[in-house]
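In this view, the complex is presented without one of its protein chains, the others remaining in place.
What follows is subunit A.
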Amino acid sequence: MTQKELFHIAQDWFQQQGWKPFPFQKETWKAFLAGKHGLLNAPTGSGKTYALWFPIVLNYIKQNPDYKNKHKKGLKAIWITPLRALSQEIKQSAERITEDLGTQMTVGIRTGDTSTKERAKQRTAMPDLLITTPESLQLLLSSKDYKKVFKSCSAIVVDEWHELLGTKRGVQMELGLSRLKTICKNLRIWGISATIGNLEQARQVLLGPISPELENSVMVRANLQKKITVKSIIPKTMETFPWRGHLGLHLLDEVVPIINNSKTTLLFTNTRSQCEIWFQKILEKYPEFAGEMAMHHGSLNKETRLWVEQAIRNESLKAVVCTSSLDLGVDFAPVETVIQIGGPKGVARFLQRAGRSGHRPGKESVIHFLPTHAMELIEASALQVAVKENAVEDRLPYLNSYDVLLQYLTTLAVSDGFYPEEIYPEIQQTFCYQGITEDQWQWLLNFLVMGSQSLSSYDEYKKVEVEADGKFKVNNRGVAMRHRFQIGTIVGDATISVRYQKGGYIGSIEEYFISKLTQGDVFTFAGRNLEFIRIKGMQAHVRNSNKKTNKVPSWMGGRLSFSAQMSELLRQELYKAAADELQGSELKSLQPIFDKQRQESIVPKPDEFLIETFKTRDGYHHIFYPFEGRAVHEAMSSLLSYRISLLSPITASLAFNDYGFEMLSDKPIDIQAILDNDLFTTDYLLADLQKSLNSNEMARRKFRDIAVISGMVFTGYPEKGVKMKHLQSSSQLLFDVFRDYEPDNLLFQQAFTETFEHQLEEGRLRLALERIAQQNIIWKNCEKPTPFSFPIITDRLREKLSSEKLADRIKRMTRMLTK
């Protein structure tokens, strides 16, 4: 069949739906059918699934002209989605095409939710089109004779690639692709990404930086202009604007008319606990919403989530309080309005959420921004500009993630075994490992086989074995089983499933929260008040309760930092305030705050760097305001405290947000000494930063994930009830053991490199310090906390550090009589 005829089939189908294909869809079809790889840049709700499902089906039709009568079995294409919640949606759109065009193609899903029975069925007969997640793809690679399964596969689509890029799931995907390139004949690789700052790099990472695939690839841009309107919810009076809490509940009444005025409203919160609290408080104050309002976050059980998603589509809900769990994919046409509660911490994310409303080509998106503290109004003002300029962030891809590579190699050893000389060239072609050396490769192989770099007599290390012909293979069934349990790169705290005594599963909560409960305690979860009965195995038993409670589970989650662009915009807004040029309703409403700030301190101008110090009953506060975004502040505070410790030993807790950072100590820090000794210098920056990492806990935390991903710590599988207590150890202990005995271990080193590249952003730090060098330092010794300082000093998530002797610290402390 010619390309023209194929196109006709597709266009006819669009006509039958009363649609017209977009230019970007046609462009993608053409490129795909011409055998090209590529990256499609298109937002959700733009018809991107049809841009790629169509050519996949058309390609099958082309190769099987008798497609209506005969069905050629075997896997044809894989669709990777980062969220398994999206898989149903994707399946439906695929089935529409395969059925309407009269092919006999089958579509199947394989994720963590897929039943064992279904999986076994797939093993004997794979569906033609398979929708799966990066983790499940790895699991397929860990099964025997996996090569046979993939042999006939001719396309792989990685959806929401921007969500994977910049995470270790992305690295996992790179490795999976490197294998598929070899074992699938004529594989086409396509990615779909929303707009990010580094789209070109995104394509390189997907296809490999020096690969023939990259050379034979295209970038297709949808270029759909979406009109986005941002409306800030501004409190009527600034005086009554509470500072604490960071939940935004004081503006609850302002939200109600917005909900009433549109068909369906999504309220995005930044954390799951905030989501629970908002849901509860709205219902408490406006019980009339009962039945018309729901909650959606990642820890709720699957049935609830699916029910909510379906209810949104049916237009049976007025409002849904949700988290990033609804950021992606799912096509929710009825959503008219979106409310963002608290700073979204990123332009791309904000745009994505805005895009959830008016989720149809051509419709306007409206997003309301609800600040949770006064300073966020400055952020709102900056977001207005960012949306106008489409100033989206980069997603920084990982380099040399040895932990993921070790996991992948073990995966291959578990299935059919691998020959290093075959795998090494594949690895070298990936973006992540483009710089890997022979020595490092050999180190990793030694580590797999011996658990170290040399053999010793009493050692019984057992994992991968080298067979006589040089094949690396796992022959121990226990090792294989534990490895399959542990495939994945998302490391969370151990979670405990929450159930009713009679069995109903409600969701999962981190062990950390449950461990603080005693029998009879009541907490709010999934919108219900639950009484804690007991822990049994990895399950918490609960019953419904009528008691009121303030206990809401908290989930530790990563906090995002402002990008360089966003920080720059934020500073510009602030400088407007400093110059008393209050433009825009957000800044104008902040007048009383700026006045109050000026009473105690100043609003810094472009050439000023502000430091504030004051004492409260918590301790001595020292606050620095570079306005450079959380990541840079984290690095700067780490650097500064290291340099201070060279003058005299200190113990401090550090807090940072996007405006500045705080060092809280039980003794005052000598600011004059900091200035006199030029501690903000860029000299010896790298060396000092490196040394500073030894005295704080950042690298330790990174190491936790690395230890789990590389298989050094076994986390067990609570849902499956597998008990591995005798193999569980804390990664904290492991970190100490490595520091003391194997500091040159690549995985231990990786913890530091990652802290450096992904957390501290040394490059941006240098620029920030250079800027500070040009500024006048204004040190204000204040009587009491200033408005600028409030969001920082009330932050409970803190980094600890100390360069003092333990015994000296203990003398100033008292034992805690309560938990």
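By definition in this document, a contact is a pair of C-beta atoms (placed from the backbone, for glycine too) under 8 Å apart; a residue touches a chain by one contact, two chains touch by 3 or more; residues count from 1.
Methods note: contacts and distances are computed from a predicted model.
K.L.:
Assign the chain not included in the display its UniProt protein name, restricting the answer to "Peptide ABC transporter ATP-binding protein", "UDP-glucose 4-epimerase", "Cell division protein FtsX" or "Metallophosphoesterase".
P.N.:
Not shown, but named in UniProt as "Metallophosphoesterase".
K.L.:
Out of A:371, A:417, A:507 or A:711, point to the residue that touches the absent chain in the complete complex.
P.N.:
A:711
K.L.:
Can you tell me which of A:98, A:430 or A:665 touches the chain that was removed from the display?
P.N.:
Residue touching the absent chain, from the options given: A:665.
K.L.:
Going by the contact rule already stated, which one of A:272, A:463, A:499 or A:764 would touch the omitted chain in the full complex?
P.N.:
The one listed residue touching the chain not shown is A:463.
K.L.:
What residue numbers in subunit A mark contact with the hidden partner chain?
P.N.:
The list for subunit A reads 447, 451-452, 456-463, 476, 478-479, 482-483, 618-620, 651-653, 664-667, 711-714, 726-727, 729-730, 733-734, 737-738, 740-742, 745, 798, 800, 805-807, 809-810, 812-819.
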